[in-house]
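Here it is, the structure in full.
The complex is shown incomplete by one protein chain, all other protein chains being positioned as in the whole.
Think of it as A, B, C, D, E, F and G in the order they're written, each chain with its own count starting at 1.
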Amino acid sequence: MAGSNSGSRAGPAVTIIMGSLSDREVGELAIKIFRELGISYIWRVASAHRTPEKVEEIMENSDSKVFIGIAGMAAHLPGVMASHTIQPVIAVPVSGPMKGLDALLSTVQMPPGIPVATVGVDRGDNAALLAAEILALQDVGLAVKLKEYRKMMKVKVQAQDEKLRKG
Amino acid sequence: MAGSNSGSRAGPAVTIIMGSLSDREVGELAIKIFRELGISYIWRVASAHRTPEKVEEIMENSDSKVFIGIAGMAAHLPGVMASHTIQPVIAVPVSGPMKGLDALLSTVQMPPGIPVATVGVDRGDNAALLAAEILALQDVGLAVKLKEYRKMMKVKVQAQDEKLRKG
Amino acid sequence: MAGSNSGSRAGPAVTIIMGSLSDREVGELAIKIFRELGISYIWRVASAHRTPEKVEEIMENSDSKVFIGIAGMAAHLPGVMASHTIQPVIAVPVSGPMKGLDALLSTVQMPPGIPVATVGVDRGDNAALLAAEILALQDVGLAVKLKEYRKMMKVKVQAQDEKLRKG
Amino acid sequence: MAGSNSGSRAGPAVTIIMGSLSDREVGELAIKIFRELGISYIWRVASAHRTPEKVEEIMENSDSKVFIGIAGMAAHLPGVMASHTIQPVIAVPVSGPMKGLDALLSTVQMPPGIPVATVGVDRGDNAALLAAEILALQDVGLAVKLKEYRKMMKVKVQAQDEKLRKG
Amino acid sequence: MAGSNSGSRAGPAVTIIMGSLSDREVGELAIKIFRELGISYIWRVASAHRTPEKVEEIMENSDSKVFIGIAGMAAHLPGVMASHTIQPVIAVPVSGPMKGLDALLSTVQMPPGIPVATVGVDRGDNAALLAAEILALQDVGLAVKLKEYRKMMKVKVQAQDEKLRKG
Amino acid sequence: MAGSNSGSRAGPAVTIIMGSLSDREVGELAIKIFRELGISYIWRVASAHRTPEKVEEIMENSDSKVFIGIAGMAAHLPGVMASHTIQPVIAVPVSGPMKGLDALLSTVQMPPGIPVATVGVDRGDNAALLAAEILALQDVGLAVKLKEYRKMMKVKVQAQDEKLRKG
Amino acid sequence: MAGSNSGSRAGPAVTIIMGSLSDREVGELAIKIFRELGISYIWRVASAHRTPEKVEEIMENSDSKVFIGIAGMAAHLPGVMASHTIQPVIAVPVSGPMKGLDALLSTVQMPPGIPVATVGVDRGDNAALLAAEILALQDVGLAVKLKEYRKMMKVKVQAQDEKLRKG
Partner (left out) sequence: MAGSNSGSRAGPAVTIIMGSLSDREVGELAIKIFRELGISYIWRVASAHRTPEKVEEIMENSDSKVFIGIAGMAAHLPGVMASHTIQPVIAVPVSGPMKGLDALLSTVQMPPGIPVATVGVDRGDNAALLAAEILALQDVGLAVKLKEYRKMMKVKVQAQDEKLRKG
């Protein structure tokens, strides 16, 4: 399941856990970025409440450098992941009927001692870019790609501006 | 540590877990009720994030009938407790700078399959009364006490009314 | 109207009251669980505001062990039910234009003395599972079924994970 | 307990019910207005949840024209009062740790068919003025007083303006 | 424009002002009630911000007993209406993209001295019933109709209950 | 009452209206800025609900270029001011028990056609600076002062940074 | 790209910057007003986060009198624009999944010293009218048009009222 590998390590650089397959669309935003940047990843489904032992097992056995937890409602998954590792855990709160306010507060308001790096509601793409920024601290090639990605974004904004000005 | 014992079981009827000693004041509201109703209890401090294995250990080894989880902010404790048992888990969201909205949504918005019985923000007393109502289904003496407690509340309201009318 | 009977009692184990037929979809989530677990139930429509005497009558004459109140907006139904019994009352806030925030606060923020066990917005399923957990304290067979239900959930999450990994 | 009587009726023109003596400060804002305007009133303590039968009894036996319910948190009192009468019921949501949002939504979001006239959080004064406006429809003398009250408010604002301009 | 007349007065008993024709659907909920109860009314469009002088003119020249203001967003209309009269003004906050929270707070949080009787978001029906309750204080026939309306609601709830129980 | 005069006009450049003297502290934040920048102003107390005719009178008779309305709760004052002029009206929502959310939504969510320029809750200073920016479009001297003010702010931030680095 | 020119200056009177082309619909509400009032404008796409140097460049090189920033989510664009100019910057928060609450608070709650004039969520039209009001302080012809625009709005409301009364 892992994509192309960005380093010499055995396992994928990033492990994504989604609380349910219904979070897949948000997870795909992350994966699209990982593919563009050539970062190896694996994505899994495991529930903080229904299969806590599986979350623990994934966390204990992974040699990924960065983790991403994607969950909605009372979104405990990223916090549970963080309680099993001292490696960075990124959280994506997923919107539902309460517009993501429940998931946002459930992930970001972690108690002192166990941090979770929360990005915006449904922002799987930004979670992946944040993971890439962390990995790029040890990967000059990836840093170059991230800079190119930023440039490409600038070009796109520029193109939108041109298009608008030409009516 | 357990209070007076309301039945023939070996352990306390109710196990209370607080996420931190800073939740003690809310826990004491529960304990006051348990003492009034003669319900045996034990209260513990264990953190869903800092000591998840201890929460699991308490849950696995307890022979309590009902559990109460008291926690603030991204309050995952009651949900983690519920993931380790099929016995009823009652949640008390604790207020903090965000006025308990974070803790309330973090406890009540549990995903399908793992229910948590949430009471009002900081309402340790109502958590204890709910636990008592559940225990009273098998304990006629406790049911009688609960009815007396209700009557006593009526008398108090009546007394407030008298006092007001007499100016 | 009652489903299959899980014990030797005369009436259904659980009485569900909905504030209006428009809450039916949420009620059906509960009933589906009761049928899977073989718990006897009855569901009724009665309004805390339009037919308070009927709510009272249902509560006074029922020999159910657990009650579920399902209502939206200024959702007083579960609180009114709780004021007529010392048995556990579970509340399901129903979402409407305000995304369930009105119903959630109206049910969960009960005053001291009269607890209501609130589950997540529109979570009829979790209300039924919470009722089952309470009933299972006196029903070993039901406890076994609840454990199987938990296992089945694990299997489902596992299957989602397999599916994802196989792409 | 009733104040001065503004008409020929036997009982007080307005009945105020507070959910608890802790709402007294808000009730006193109302009473101050009633005294200024010479409107007869009675104020009582009765709880929608702890003494519902007393709320019913007060409502059934009162010959007041207008009712005011004052309550906080899951503030069901005004709605319960309204379910027992076809006379106007005014609600004052009382603020607590959640800044009155819980009480406001619990009172104002009444279901179709049973209206409650909600005023601002903790605004016992405006509840009394609204009651006075309703009573003044049948009481020319009271209408005159209300007009004078409005003029007096204008004079006060004018005085504040003068004071400010004179530095 | 006025419907059937419930008293001996020259003008309609109730004047409804909507801030814009886009609020018409909510206004129609009110009118349906007035027609059922035989209460005379007139409905108008006038904006607190775009045509304040027209709002003033309507208020000054009306001999209606009760007023209803229907508006959304920063809903100032009912407050402006109330500033021009000592007769009861009922407010209906209308929902928009912010789910009515803006309109609700803009109407209900009136400053001391100028009350507005706020009903639930989009609840034109309850505004009309509240107006009817106020008018019924002087109209025994209307009081009888309101009692019948309550009974009819009970019958409807009862019918829903029967339907449900028969499956 | 007016401060120093920044132009050749007869009246003060800015008219501030506060809904009540209790908003004075917020108004003083504005006045401090006006004094620093040498902008002439007048400040008044007038209520949108208690003295609407006075608000109208002030607006009609003023030859100020810019207006500032300062009010809390259901803060209609700036909107009422805006309905009487085509000159820019700046709104300062004032915080109260609901933390300014009520005042913010009441001022900023104006309907199409009548704009109000809202600044942050209790930010009388920013209201004054915005007024100054508008006046500076016609006043080169004032523009120079505003640039100096910005530089001074930079210096202050720089000084804080120095202080911190020196420990 | 600029529309008709309302004065003798070389560049357009107003520069609009949108954070993304997805904000175009809101921008068009502004442009429609500018066309009706004959105000020259230019609209651009530039992102506070992706192309901050472009935002700076636009701001530094523009000789517009008023600026409008249109952005959603963590809407920093208007604040960044304001940090580069002492001319008035108007902000339009754009709604998204969180109903504009995120964008509203991100724009209106600016720190002391750098004001932004915020209008309602998605209210591009009011942003344009506010810009026009500011420009009209130096443009008698535009002031006349604004007064006519207000009259036209009154006529439209009047027409809605007529239509309603004729049924």
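Things to note:
Here is the rule we go by: contacts are C-beta pairs under 8 Å (C-beta built on N, C-alpha and C of every residue); 3 or more make two chains touch, one makes a residue touch a chain.
These numbers were taken from a predicted model, which means no experiment stands behind them.
Of the listed residues F:Asp23, F:Asp102 or F:Asp122, the one in contact with the hidden chain in the full complex is F:Asp122. Residue-level contact of subunit G with the missing chain is found at 19-20, 47-50, 52, 72-74, 76, 79-80, 82-84, 98, 101-102, 105-111, 113-114. Hidden from this view is one chain, which touches subunit A at 65, 86-88, 90, 104, 108-110, 112-121, 123, 125-127, 129-130, 133-134, 136-138, 143, 146-147, 149-150, 153.
Subunit B meets the missing chain through residues 1, 18, 20-21, 24, 42-47, 50-51, 54, 73-74, 97-99.
Throughout what follows, only the chains that are shown with their structure count from here on.
Interface repeat of D-E: among B-C, A-G or C-E, over half of the contact pairs recur, by residue number, only in B-C. If each chain is reduced to the centroid of its CA atoms, subunit A and subunit E end up 50 Å from each other.
The distance from the centre of subunit F to the centre of subunit G, with each centre set as the mean of the Cα atoms, comes to 19 Å. Separating the centre of subunit D from that of subunit F, both taken as means of CA atoms, is a distance of 36 Å. Taken residue by residue, subunit B touches two or more other chains at 101, 108-110, 113-114, 120-121, 150, 153, whereas all remaining positions touch fewer.
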